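See below for the structure under consideration.
Here the complex is missing one protein chain, while the rest keep their positions.
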Amino acid sequence: MRLVKQALAVARKDLSVELRTKESLNSAGAFAIVILLLFSFAFDPDAEMAQELSGGLLWLVFAFAGALVFNRGFARELPNECLDALLASSVSSAGLVLGKAIASVGILLIIELLSLFVFGIFYNKQWWAHPAELAAVFVLASWGICIVGAVFGALTVNLRLRELMLPVIIYPLLLPLLMAAIELTNRLLANQKIGDSDWLWARVLIVFDVVFTALSMLLAEPILVN
Amino acid sequence: MPDAIAPDAITIDRLWKFYGDYPALRNLSLTLAEGRCCALLGRNGAGKTTLLRILAGLSPFQRGDVHMFGNTPRSEDARRQLGFLGHGIGVYEDLSARENLLFFARISYVGDASQVCDTWLERVDLARVANMPVRQFSRGMRQRLALARTFLNEPKTLLLDEPFTSLDDRAIAMLSELLTEARRRGATIVLSTHQLREALAIASDVALLENGRLRYAGERTAEMLDDPGFLYRTHTELGAA
Partner (left out) sequence: MREKVAYGLVALAAIILAVNFYRIMLVLPDDAMQGPIYRIIYFHVPAAITAFTGFFVALILSAWYLSSGNMAADSLAASVTEVSLVFAVLNLVTGSIWAHVIWGVWWTWDARLTSMLVCVLIYAGYLMLRQAIDEPTRRARLAAALSIFGFADVVIVWKSIEWFRTNHPQPVLSVRTGGGHMDPRMEAALYINLLALLLFAAALTIVRARQESTAREIDSLRRYANAY
């Protein structure tokens, strides 16, 4: 589909720049490790309670570090008015938003893997018990974060206080997604069996992703062309 | 203004653009036949950039109709044949010249993108620095790269916002050549400008805006070329003062 091809071209461009400059990777990665370190002071890593909070901890880290990633998304189009050049080209607005989301997800997943690794060391936790399920949760939740980050990155791109407004607007919207991710991650890290309530949360993840991706595609045009 | 033989490339019919309740463009009607080159004149704040952005599909409008070869500006058909050069050069600092052109070529569905990009790099005299990141380019080099990006997909419609501003003489010559060549292959051009002489030399038509209104639209005459300020004096309220 042309939409996907355009999106992939945009994503490819963003990832090329990112791999060259490593701006987001370095800053978000460093930030993630710092937060994990700070949390280790706030909650004693050996305590059983801390072990139970691991899902929440991880997703807080991802949400905050993620902000550094999706903040860059449309901001990188501002110098030299590249955004105008893009909008005047054949790329559709929806393709542009989708492409930004894809690039962000790629970067965020790398950060998440790194964080998981460090977390396993700091908290002495074996996180690889259910790799497939964990990967699924991570991908679904990260997609939700990044598609919302992309479309609202587009919305706030020309605002004065963009870097401040973007997290403030996004985090309340991401709440149901983060809740679901936290619950599921907790279950998977605690090596417990997947129960009925977990399927409910998985459904929340999927519904969130579907609804917000659809809305983002639909509203991309009025958001970008204003 | 409308040419009986060639179809209309750009049709603007009673266009109004509002910022809230304030009309930035008022009841603007203009047609430009295919193959014509229109110099868009007017003081700062007259609405030239606003109009160009609407034509490029970058800005919405509230009333009236705008069509490019029968398509709305935002449609993919219109944008595929479009070359737009705004105030910014529209290239990425962290990519090389070649990578920039390749990216824009790919998203514009240019066939044999690699070959086309290399040709253009030669054309704008950037072949030697093709793999250098734009970040390290001089100003003149960036401007030439911007020209390559704009003309890359051999657009049928060209929209240029003050393209001559801050170009060095080499770039001005290059741009004039590119525009002449574009006209020869039948492209339609609208360019806004303060540099009256260069623009009027290439233009076939002239449109004058003042405070969002079209004050004059017609063919570019020899008199205008001799005395560029003539238009402002005769047609604008402020000029008459």
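A and B label the chains in the order they appear, each numbered from 1.
The rule we apply is simple: a contact is a pair of C-beta atoms (placed from the backbone, for glycine too) under 8 Å apart; a residue touches a chain by one contact, two chains touch by 3 or more.
What you see is a predicted model; the values in this text were computed from it and never measured.
Engineer: Using the definition of touch stated at the top, determine which of A:Leu38, A:Ala135 or A:Leu175 touches the missing chain.
Structural biologist: Final answer for the missing-chain contact: A:Leu175.
Engineer: Check each of B:Gln62, B:Gln115, B:Thr180 or B:Thr234 against the chain that is not shown and name the one that touches it.
Structural biologist: Touching the chain that is not displayed is residue B:Gln62.
Engineer: For the chain that got dropped from the picture, name the residues of chain A it touches.
Structural biologist: Touching the missing chain: residues 151, 155-156, 158-161, 165, 168-169, 171-173, 175-176, 179-180, 197, 200-201, 204, 207-208, 211-212, 215, 219, 222-223, 226.
Engineer: Contacts of chain B with the missing chain: which residues?
Structural biologist: So the residues of chain B touching the missing chain come out as 18-22, 45, 60, 62, 211.
Keep this in mind: only the chains that are shown with their structure count from here on.
Engineer: Nearest whole angstrom, what separates the Cα centre of chain A from the Cα centre of chain B?
Structural biologist: 38
Engineer: Taking the complex as given, what residues does chain A use to touch chain B?
Structural biologist: Going through chain A, the ones touching chain B are 6, 9-10, 13, 16-17, 20-21, 79-82, 84-92, 221-222, 225-226.
Engineer: Would you tell me which residues of chain B are touching chain A in their complex?
Structural biologist: 53, 56-60, 74, 76, 79-80, 82, 84, 86-95, 99, 103-104, 106-109, 149, 159
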